[in-house]
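A single structure is presented below for examination.
Apart from one protein chain that is not included, each protein chain of the complex appears where it belongs.
Take a look at chain A:
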Amino acid sequence: MLWRSVLNLLLPLSAVCEELNSAAYEPRAIEYPYEETLDITPLPKNHLFTSFQFKLESEETEISPSSHVASYKAFPKSLAPILKTTNTRELHLRFGQGWWDSEHWGQLPNHGETAGGSGVEVWAVIESSDSAHAFKEWLKLVNLLSGLFCASLNFITEENTVFPLRSFLPKDDIPLFDQSNGLFLLRAALPSEPVCTENLTPFVKFLPTRGKEGLASLLDGHRIFESEWHMISIDVETVCDEEHSTCKYSMQQKVDAVVDVQRALRRVSNPIPKPVTGDELVCDSKKPIDAFQCFAINQKTKTKFSLNEIFGRTIKNGSHLGRKQSKVCVHALPHWNVFLVNNGDLFGTGDNCFDLDTGNYNILIKTDNTFEVMPVSPVPVLVSRSMTGYGLDKGGLRTVFQNNLDVEAQIIYLETLPWFMRIYLQSLTITGAEKDEVIKSIYYQPEIDRQRPTHLEFEIVLPPNSTITMAYQFDKSLLLIAEYPPDANHGFSVEPGMVRVFEPLDYQVRTSPDLLTLPTPDFSMPYNVIIFTATVMSLTFGTVFNLLFKRTVPEKDADLVSAELDPKVKIKAKIQNLKQRIRSILHKDTSTNEGKS
């Protein structure tokens, strides 16, 4: 009887299994909205620019969802609900470190659009009824992202958030889900945030291949973050189809890095640094060379390397999930030989682009002349900023704009300064041109202590082929003792200023962050105060006490009395006595020993 019932139970289940295992499948080519490409460009001085690009889209959802099941296929499930709950229509995240050498490397990749400042930068477009509510959503957003990316994004507060007016304007129209709402653009930066491998790990996990396959399998945090300049960027946009009233998220993830090839190769050949032997040394031919003199340059004329040596890994299969095959392109002059290595076989193509399928891939690059590379695109505008002045109470900021174009350049310069820098806008001076001709308008929102940063947006017109210097002064304010960070003497980072060129071409570039030293208190001060006060108090007490208590007697009487009454003297005598006894015992010991011997 029991048998029967067990069998009965089993029957439907086994039927289930057969169905799941074989019958009901209908094979058809499934494609996900996912693309990945890798662009490699050799740069002068044996540098290599690598750019990983991943594009993905979410499933389409209706604006007013009738189905309550949200499905995730290519788009990361960890990100979409965050965007949804905070009503974020656009999100841009930048993690960057290093210095982009514009002189040698030319324009920033993608006209500077996917580049950010040093540290972490984030801006978002949030749909909300008013700015206060938008700010609340913004705080929620950055806090959730902070957990997701293991970054200190939770340190973004009203103290460092601004609502930029013209600098970060989105390119396309952003859909409003509720027509009574407005869109708010918020932006914050954390310039002193160290960007590290733990920020790359969640980035890779966002991809459907999860770094196990496809181009993402090349991404090794240790190698990426060792590069001269690297930038991780994430851009999410909401794309809507008005006709069907459906919307989806479109996301672009990028990892850009400039690798010093010589250094990367050296790391493989001798992990423990050793001086280069004489015959391997490359000398600068413009400077005197003889048997005793050599001005070494870090560049080799001939080079041969593979991606495996640069990144420490090979590409494991192309991705099978995307609608296009994974693609690797090398942009180099014809005298650079580029091969795709698969199972020991070398393949080459005319345009140096390769589609990847199944297998382990490696890219081999060799050339006889590393001095000639693809011409870099000229930089339209250069900007650099520095601190001026001395002392701890005031200082100045000096920004140099250089227009390399033959025409006027119209730019927007955005600066967000922390509240403890109190700037004097009347001290603003321009050298190199007339002030009124250069600065067309200034948007200035003064700081409020502990509540709001200084928000400056300059509309500037740079004359053709000119160098303009802008300078102004500021006061440094004092912080409360609890507001100083643990390494207060290191200084406070001032986030990079941002230049956006919008005429005659589109280009973005940022200054490097500045380090502001504030008057820093001695943090042991409260203890010192207590200790000094206590010492003074006990000294006073001692004097007053002696006046009240001690009697005046002739000196010889004093000796007598103290010998009799003062406990100190008694104790001294006792110690003396004890010493004497120990000494005598020791002496006895040695004398008996001597006697024995």
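Following the convention adopted for this analysis, a contact is a pair of C-beta atoms (placed from the backbone, for glycine too) under 8 Å apart; a residue touches a chain by one contact, two chains touch by 3 or more; residues count from 1.
Here is the rule we use: contacts and distances are computed from a predicted model.
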Among "E2 ubiquitin-conjugating enzyme", "WD repeat-containing protein 74", "GPI transamidase component GPI17" or "Small ribosomal subunit protein uS5m", the UniProt name of the subunit that does not appear here: "GPI transamidase component GPI17"
Among A:K73, A:K366 or A:R398, residue touching the chain not depicted: A:K73
Identified contact with the non-displayed chain, of A:T349, A:N369, A:S538 or A:Q580: A:S538
Residues of chain A in contact with the chain not shown: 10, 12-21, 23-32, 67-73, 77-78, 81-82, 144, 205, 208-210, 212-214, 317, 319-321, 527, 530-531, 533-535, 537-539, 541-542, 545, 548-549, 551, 553, 557, 560-561, 563-568
